[in-house]
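Part of the complex only, each chain left as placed.
Letters A, B and C name the chains as they come in the text, with residue numbers starting at 1 for each one.
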Amino acid sequence: MSETKKFLYVNRKAPYGTIYALESLEVVLIGAAFEQDVSMAFLDDGVFQLTKGQNTEAIGVKNFSPTFRALGDYEVTKLYVEMESLEERGLGPDDLQEITYEDEDDDWEEKPSIRIVSRTEMADIMADQDVVLSF
Amino acid sequence: MSTLHTVNKSPFGNGALLSCINHCKPGDAVLLIEDGVYGALAGSVVEHAVITCAPSVSIYVLEGDAEARGIGPAKRLPDVQSVGYDGFVDLVATHDRTQAWL
Amino acid sequence: MKLGVVVSEGPYTHQAADTAYHFVKAALDKGHEVPRVFFYHDGVNVSTRLSVPPQDERHIQQNWTALAQEKGIDLVVCIAAAQRRGLLDENEAKRQGKDSNNIAEGFRISGLGQLIEMGIQTDRLVMFGD
C-alpha cells in the first residue's frame, strides 16, 4: 500500500473579510513538504480568492493573492475552480489570475494550474479523496 | 466509496446546505449538526431541496442539537433520521471520508 | 479506527469546540482511537487557561484538558495561528519577549505539519468550525 494520500483543500470563502483563505494557503504551503497528492478546490465564494487585480493598500491588510502563483514551485499544481460558482458571481475564467507550473514529466513545459470544472466534476473530485480539509 | 457531509449552519441565511446537497453523490450521507439542524424542519422554504436529495442521499440530524433548538421529531421532515454523538461516530467510521461544509 | 479531529473556532462564540468534545468522548467510548486534536484558526483560543466562564456554564478549556489527560490525547495548538491571536506558552513568551503566557496544561504549541501528519496517520479526519 502506498503511503501517499489524496488531500483536497476545499476553499469556499472570500479573502480578506475573514482569515480562512489566508490560513488555508498557509496549510497548503506547509503540507507541500509531506509529498502527498494535493489538490485545491475553489467553489462558492472561494473562487474570489483567485481573482486578478487585488490591491489591499487602502485596507492595510497584506495582499496574499500573489502567493497562489508560487504554488507550482511547491508542486501544488491542481487548482480546480467551479464554473457554476464563477457564473453565479458574474465572473468568467478571464477574471482569474494566470497560475502556471512547470511540468517535470513533460520537459518542464509551462502549464496552467487552474482547471475550470463543472459542479458535477467538482463533486467527482471531492468523492475521489482520502482527506478533505475545509476552509 | 461514500462521503459523510456535515453541515452546521442554518440553511435560511447561509448557502452551505444547498451547496452540500449540490455536491453529494448517491450513497452519501448528510449529517445536520449545530445550527444545521434547522434544515430538518418540515414546511420550510428549504424543505423541497432536502426532500429532493433524500432518495439517493441519507439525511441525519444530531439529536442533541435538534432538541436544544426545540425541534422535536414531530417538527421534522419524515425523511430525516436521528443520531446521537455515538451515531455520529458510526457515520464517520462507515463512510470513507468526512467533508465539513463550514 | 484512528480518528483525527480539527477545531477551527474559539470557545463559547461558536459551538464547534463543544461539538468536537462530545464527538471525541463518544468516539473513545466506542473504542476508537483519537491520537490528536488540532486547534487551528480561532480554535487556538480554546487553549487559554485564563478563561473564567460563569459558574453555571461549562468550562471548555478545563473539559479538554481533563479529557486529554485521562485518555492521552495530544492537543496541538497551531503556532502560527496562536501567535497572531496572542496564545503563548512559557517558551514562546520568552522567545518573543512577552512578559506573560496563557496556554493551559494539556495543550502544546506546534507547527502546521502536525495537522498534515494527523491527516496521513489517521483513518478519518473530522473538522469542526464555522
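The definition used in the following text is that a residue touches a chain if its C-beta (ideal position, glycine included) is under 8 Å from a C-beta of that chain, and two chains touch if they have at least 3 such contacts.
Everything numeric here is computed off the predicted structure, so don't read it as measured data.
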Whole-complex copy numbers (one chain of each kind is displayed here): A x2, B x2, C x2
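Basically, only the chains that are shown with their structure count from here on.
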Separation of mean Cα positions, subunit C and subunit B [Å, integer]: 26
Computed distance of Cα centres, subunit B from subunit A, in Å: 27
Contacts with two or more other chains, residues of subunit B listed in rising order: 97-98, 100, 102
Numbers and ranges of subunit C residues touching at least 2 other chains: 125, 127, 129
For the subunit B and subunit A complex, residues of the former touching the latter: 1-3, 15-16, 19, 22-25, 28, 97-102
For the subunit C and subunit B complex, residues of the former touching the latter: 1, 3, 8, 15-16, 19, 22-23, 25-27, 29-30, 32, 124-130
Residue numbers on subunit B that touch subunit C, as the complex places them: 6, 8, 33-35, 62, 64-65, 84-86, 88-90, 92-93, 97-98, 100, 102
